[in-house]
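All protein chains but one are shown at their positions in the complex.
Per-chain residue numbering starts at 1, and chain names A and B are given in the order in which the chains are listed.
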Amino acid sequence: METPESVRQDIPKASEKAEGRLEIREEPDLAGRSERLFGWILKGGGLSILVLFGVVILVCLVAAWPSIHRFGISFLWSSTWNPNRKIFGAFPYLVGTLWVTGIALITSIPVAIFSALFLSDYAPSWLSGIVSTLMEMLAGIPSIVFGAFGITFMVPLLRDHLEPFLARTLGTRWDFFNGDPLGYGILAAGFVVGFMIVPLVATVTRDSLLMVPQEMVEASYALGATKAETVFFVKLREVMPGIVGSVILGFGRAVGETMAVLLLVGNQPSIPQTIQDVGYTISSLLANTFTYAVIDPLYAAAEVELGLILLVITLAVNTLGRELLLRLMGGRLAGSVGGG
Amino acid sequence: MGSMTRLEGPISGRRILVTVFVLGILLVSGILRPVVSLAAGNITISGSSMLFPLEQVWALAYMKKHPGTHISVASTGSGFGIANAANGNITVGASDAFLTKEFRQRYPNLVSVPIAFDDAQVIYNIPGLDKKVVLNFDGKVLARIYLGKIRYWNDRQIRALNPDVHLPHTRIRVVHRADASGTTFVFTDYMNQTSKEWYNQVGRDMSPAWPVGSGYNGSDAVVAAVMSSPGSIGYVGLGWVMEYHLTTGALKNLDGKFVRGSVDTIREAGHAALKDPSFPDDFNRSIVWNIHGKNVYPDANFEFWMVNTNLDAGTMKEVRKLLMWALTKGQASKYTVKSGFAPLPFRPLKPRLDKIINRLLPGNGFNERSPG
Partner (left out) sequence: MQGSPMNGISEGLSPFRRFRNLLLGGLTGLFFFFAVSPLLLIVYVAWNQGRSALNWEFISTLPSGFPLGTEGGILNGIVGSLVLVVIASSLSVPVGIWAGLYLWQDGKSRQAGLVRLLSDLLLGVPSVVWGIVGFYVFSTSTGMGFHWGFSAMAGGLTLGFIMVPIVTRVTEQALRDVPMSFIEGSYALGATRWQTMRSVALPGAMAGIGTGILLGILNVLGQTAPLVFTNYYNTGLPSSLVGSQGAVGDLAMQIFIYVHEPSQLLHVKAMAASLVLLGIVLALDIGIRLMTWGSRKIAGRVG
């Protein structure tokens, strides 16, 4: 900043002297000025991101304020949601969201991590290139297509085969598996969301596996480790932060998934007692009723507060996941968009 | 500087990008140009999924007669219709629920125009039961089912109402709406007036706190869920019942008779309600349960179109034209009765409808001759 200042002070002196020299001396000044202006214009670009983030937070906070003010922190564990009596509590929706996300993670993570290992270490290089591309392309399948698949394929499959099977086998010993096989429910939603986040978790894990230094792998082989030992005990441990990061990114994506879940989850704000039960997630409640809730300021505020809780969860989780991945990969971060 | 120009040469990305953008804009403007001149008026009707079947039929017929106008209908739930018509976000909001006092106070600009009769009906899917068998329900039993207190189809209380039917020992799967729905409003209205338990625990609402069951977005999804889940019970309007040939139950009316919903029985209910001199001029009153008559279906309702008086003049003109068509030619039984709705008795209602239309466009009263 100091150099342009001194240049500017120079100019008046210069202009007093001669016309011919003036032009020559003025050029750095113009450049300096436009340079600074340019810097400011660029800063506007950064500012626009700040503004956008601010708008998101501000809109949610302001719109949720009546509910925050009215119910306080007990909103989180109150389980009554009764628009008729203007009592609102988030608990069933939080539990439902965690159930669906949990089932999604359980179905997807082992599968995703093993396939990442397959892609990075086991598949022959020609195959790896092809199937990696395939995996990345499948990551682009819109979530509504997953929802359509869920309703035409998964629901009948679960209703007629998988859920009765669970009830017949595991259900005889544990009541947890002995529910009403409806087809719709947390299991259907969890499975479909799980399918959805597999490519994301797998590609991010693969990318972090590729970051493992070749020397380390070679050292492991030199010590006499088998391939599996090298891959599972050396590489996997080395990239653990990356795997945790990718799982966290997957969680962030699963937790906000809306339309596919809305079609499948059964939309009932009860605490699931069995794996076949229905539930309700925050995002599907908002998609179902928010456009009506605006008739009543408190009702709308309670719904926005649920959205705010979802936002806070995803922001926290994504900050964490990003830190872990950034430390590992430095700069190149595969992002994910909150599900549609 | 030389290196810079050299760099621009091989990179075709910029050119691809510009081409794509220009093509995109050309394509959009190319598609939009004829459309702008074609669709002079565009009316979006969103809301009630009960009314959706009739609206689809109306929209097709109206667009055929008025080629300049496009009517877009969507089934989004009456709550969506009321809230967003009130806020001016859609042109017309459709609702099965009338405007309660609370709504009228909050949104004085919202005018509810009655356009047909319909009802909420109980549908069920019981494996092993003949499709022709009609189950009887009263408010108490229905409420106990929806409260989760009656859990099997062969429960004593259901059998007491249906002594001649052999019911299987199948778990009852309660199906309800997940969105804010006028069908729910009408259905809970019936239970609210006939069951103390329901009145105390849940009440009448468009999106009540359902104690049990599973929820679905829209009547369409309720029908799909009931059709595909054995043992389920749900509720939809007559229009959906006719469209998908569903099995419906009979409900107990005020005179103690079990009546199935049909165009005749809901018309009976509507006409009986309108005969009451105290019936309000703006039609904002429930016609559920509290009506005498042997053939009266106890869970009928007026269908409404909610219009915001703040719509701009051009749109309002289109809306008024559509309203007048719907209230006159649209009431023909080839539209209404055929799709499961009872037409309004036009002549006796004319003074009241005039008043309502006047609120929409002051000075332009309802004119029977002009619709076209």
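For the reader, a short list of remarks on this structure follows.
As a convention for this text, a contact is a pair of C-beta atoms (placed from the backbone, for glycine too) under 8 Å apart; a residue touches a chain by one contact, two chains touch by 3 or more.
Predicted model, so just to flag it, every value in this text is computed and none were measured.
Of the chains on view, those touched by the hidden chain across the whole complex are A, B.
Residue-wise, the contact with the chain that is not shown comes from B:S72, picked out of B:S72, B:Q157 or B:N290.
Note on the undisplayed chain: of the listed residues B:S46, B:S78, B:S195 or B:S286, the one touching it is B:S46. Remark: the omitted chain is touched by one listed residue; of A:L98, A:V111 or A:L298 this is A:V111. Touching the chain that is not shown, out of A:V239, A:V255 or A:A302: A:V255 (per the contact rule at the top). Summarising the interface, subunit B meets the missing chain with residues 1, 3-5, 7-8, 10-14, 16-17, 20-21, 24-25, 27-28, 31-32, 35-36, 39-44, 46, 53, 56-57, 59-60, 70-76, 84, 87-91, 216-218, 220-221, 223-224, 227, 243-244, 308, 311-312, 315. One chain is missing from the display, and on subunit A it is touched by residues 31, 34-35, 38-39, 42-46, 48-50, 52-53, 55-56, 59-60, 63, 110-112, 114-115, 117-119, 121-123, 131, 133-138, 140-149, 151-153, 195, 198-199, 202, 220, 222-229, 231-234, 237, 249, 252-253, 255-256, 258-259, 263, 282-283, 286-287, 290-291, 294, 304, 307-308, 310-311, 314-315, 317-319, 322, 331-333, 335-340.
Keep this in mind: only the chains that are shown with their structure count from here on.
Centroids built from CA atoms put subunit B at 36 Å from subunit A.
Put simply, subunit B touches subunit A in their complex at residues 76-77, 79-80, 82-84, 86-87, 103, 106, 171, 173, 178-180, 202-210, 212-217, 221, 225, 228-229. Here subunit A touches subunit B in the complex through residues 80-85, 155-156, 159, 180, 182-185, 262-263, 266-270, 278, 280, 284, 287-289, 291-295, going by the rule given at the top.
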